[in-house]
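Below is one structure, written out as structure tokens; the observations come after it.
Other chains dropped; remaining ones untouched in position.
As written, the chains take the letters A and B, and residue 1 is the first residue of each chain.
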Amino acid sequence: MLHPDRLLPADPAVRTIARTLYEQAAGAPLVCPHGHCEASWFVDDIPFPDATDLLITPDHYVLRMLASQGVSYEALGVPRADGSRAAVDPREVFRLFASHYHLFAGTPSRVWLDHALGHVLGVSEPLTDATADQVFDHVNAQLASPAFRPRALYQAFNIEVLATTDNATDTLDAHAALKAQGFGRIVPTFRPDALTDPLRDDFAPSMAKLAGQTGEDVTRWRGFLTALRVRRAVFAGLGGTATDHGVIAPATADLDAAQCQTLLDKAHAGTITAGEAALFQAQMLTEMAAMSVEDGLVMQIHAGSRRNYAPSVFGRYGRDKGFDMPGPVGWADGLKPMLDRHGFEPNLRLVLYTLDETAYARELAPLAGAFPTILLGAPWWFFDSPEGIRRYRRQVTETAGFYNTAGFVDDTRAFLSIPARHDMARRIDAGCLATLVAEHQIDMKEAGMLMDELATGLARRAYRLGQPSAEPQRQSA
Amino acid sequence: MLHPDRLLPADPAVRTIARTLYEQAAGAPLVCPHGHCEASWFVDDIPFPDATDLLITPDHYVLRMLASQGVSYEALGVPRADGSRAAVDPREVFRLFASHYHLFAGTPSRVWLDHALGHVLGVSEPLTDATADQVFDHVNAQLASPAFRPRALYQAFNIEVLATTDNATDTLDAHAALKAQGFGRIVPTFRPDALTDPLRDDFAPSMAKLAGQTGEDVTRWRGFLTALRVRRAVFAGLGGTATDHGVIAPATADLDAAQCQTLLDKAHAGTITAGEAALFQAQMLTEMAAMSVEDGLVMQIHAGSRRNYAPSVFGRYGRDKGFDMPGPVGWADGLKPMLDRHGFEPNLRLVLYTLDETAYARELAPLAGAFPTILLGAPWWFFDSPEGIRRYRRQVTETAGFYNTAGFVDDTRAFLSIPARHDMARRIDAGCLATLVAEHQIDMKEAGMLMDELATGLARRAYRLGQPSAEPQRQSA
């Protein structure tokens, strides 16, 4: 079901080179510095419920594709925003999914699902209408066995480190428990979006929680910043090495304290306008960079997603249901105020992720290929795919090289797809390197070194997850 | 002159796969749901005049390329806007064209022209200075024979259905005559641009004609909408299944009736500003979607063309002379008001065409890969080409799959190029599928099914041109 040469270049000579490179990296540990798994899964080590709840209902890639061809979220039993859920038989949902599996031809979901079914779960036949019941039963039987509990899979997947993404005010109890138990290396990532976007409906409760957790007066600009520093330190104390910031536009600002206080006042009062809220967010990115200069947390920016684009889907089913839509993103103009201030700070590291590929060659590679503080993050979301990764390498490498990229991140809440995602990236990267070898731009020795970097080295260093001694020193230009 | 493996991938193994797929689809009927042929050609079945009038003068791809290298439209005898025309010898024009034929190397025009000459018209030698007269005479002789009259060619081309594009106020006499005669399946498409863009010089006369045709008071918002509904029904009655809307930007709006009446008043009074006219157009797109919800006509949006960009060409020669220029197009933000209202209506189908390829992966595939109402139209205009189709498949498929695309449309007024255009698309699509097979993302059986879909199935279903029973039911998410 899974061809050993899948996703490698078709040309026989290039494929041979690519296969050698892929095989070198195929067994390397999985470094997972950005994703959306839950630490609690590993504390409790509770079995996954069934094939439907594991593979379909929580996967927004799968949901949106089914929706696009008229399958309703009700028929799929997607949990509603109010916590209720249509009473559907998981087996019926799995059959419905199987009967639409042809929709995924040529998509990364198909690659991930085939890998999860075939490689992880030991399914031996392609998923079709005819095999749906059999696959459903087989997967459920597997999930009930000890070898498929979260902790066993974590070990079997050879995960070296797994970063979660957590609200700034999350208690991180699960991370603390795992640390106490000494299980794995599952580290939190500080994501303060609910505190930096005054228009979010959870802004006020998040602020209240922040005040309670830190004892700071978060209505004062200095108190607010101090509270954020306190929380960052808590994350770092549990092994966190990074922050994450989701924005529509990577605009930054460099305001004085009085202006900041005015914006904060309006944010708390609920009187802030859309333009002021955007300015507040822009200022907060610069503040977060300043704090990264202090505490060394790697700062990720994910830009371009218009979240919850379809109000009817958002109203009924809530966030992350496949109806977030990208749009154009301008990086060079947006980041300038922050870079003017912090762009050469020795301790700062920015990792930039985009949903607008036109910026790869035009803005992101030139930025990452010049500023010592900037690395370019892996192809994100819709672009974490064979063609997406190829476009990224072709458009980024010539200006930024390989060493100004931040390695692969699986960025998923679909735990069973993690090995598939790393495997896909390693295969496609092997193909990209093999093409450079075949065209005599690099030799096989260099390609082998680069393959190791792309598989693990770059991610370890970018996210400061390796041994400190292995970290090359960076100076300002 | 036409190599049997032309446009197939160069790699021998991939080519072998591609050839198998292409051969499977090469003889399939031509489904032509969007184009610019004239129904009247088939009513009258008058022979095409000569090679120049058939292949050169009406083809804006050819005209603009010759203009770009300094050939004047006067020397080509291009009809002027006032109806006059330079007295040029068609043979001399054909010689002039032949002497510039090298300009077309690497362009789709070259592929289409070589196919029309070599495959349709039976020319056996490449077109050069030396063969110009011979080719001219040969083509003219062919055109004079019964086998090359419009009806005979329609049959020889194996056209299953041919949609024309017609003004909303067109009388559709030719379509009615064809229906009465029982010839072919040539259906009109409702294009109301002259009624939805108040700044067009034919806005007022079109409104007057609409009022006359329908007896409605088109100065009242409700009367205007009713008149449009009446006309849509006339189109549907003659077999039409679609509407078409050409806009610079796919902006939509959702205004109340009073605001609409105010804009309509200003439009009729000729006092509407550019901004108000854009808002009127945006509202009209939403109204057209609402009517499609009612009557089931498939709604096409073609966005991005700055029409009549060169005023000197437009002033002297009128529309469609090769001087329309594309620009950036933002889809996700533009369509939101309409999608908020109608995005999940079971009866609505939108087919989106863009001149800004950057939106393929960034906006259009995410929209088509989520909304049940949206399909992505074929690569349009400048992108109906080997590389254009390849870019489309590579950038669209991973997010939207194949089944959220609307199949191929030839979109031409160059009747003799219709088989060439379908042939090119089938060859390039066969190559794209073959690459997926060679990289083991799909197997040969799936590729064969997809090949049929890309050649005919998707277009039939997208445009509701098949048997109603073959139409898969779509539900809202």
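Criterion: a contact is a pair of C-beta atoms (placed from the backbone, for glycine too) under 8 Å apart; a residue touches a chain by one contact, two chains touch by 3 or more.
Just so it is clear, the model here is predicted, and its values are computed rather than measured.
Asks: If 2 of the identical protein chains are displayed, how many copies are present in the complete complex?
Replies: 3
What we mean here is this: only the chains that are shown with their structure count from here on.
Asks: How far is the middle of chain A from the middle of chain B, if each middle is the mean of its Cα atoms, in Å?
Replies: One centre to the other, that is 40 Å.
Asks: Which residues, counting only chain A, touch chain B once they are in their complex?
Replies: These residues of chain A touch chain B: 3, 5-12, 64-65, 67-73, 75, 102-108, 110-111, 304, 306, 309-313, 322-323, 325-328, 355-358, 382-383, 385-388, 391.
Asks: Which residues, counting only chain B, touch chain A once they are in their complex?
Replies: My answer: residues 11, 13-14, 328, 330, 332-333, 336, 339-340, 343-344, 346, 358, 361-363, 365-372, 374, 394-395, 397-404, 435-436, 438-442, 446, 449-450, 472-477.
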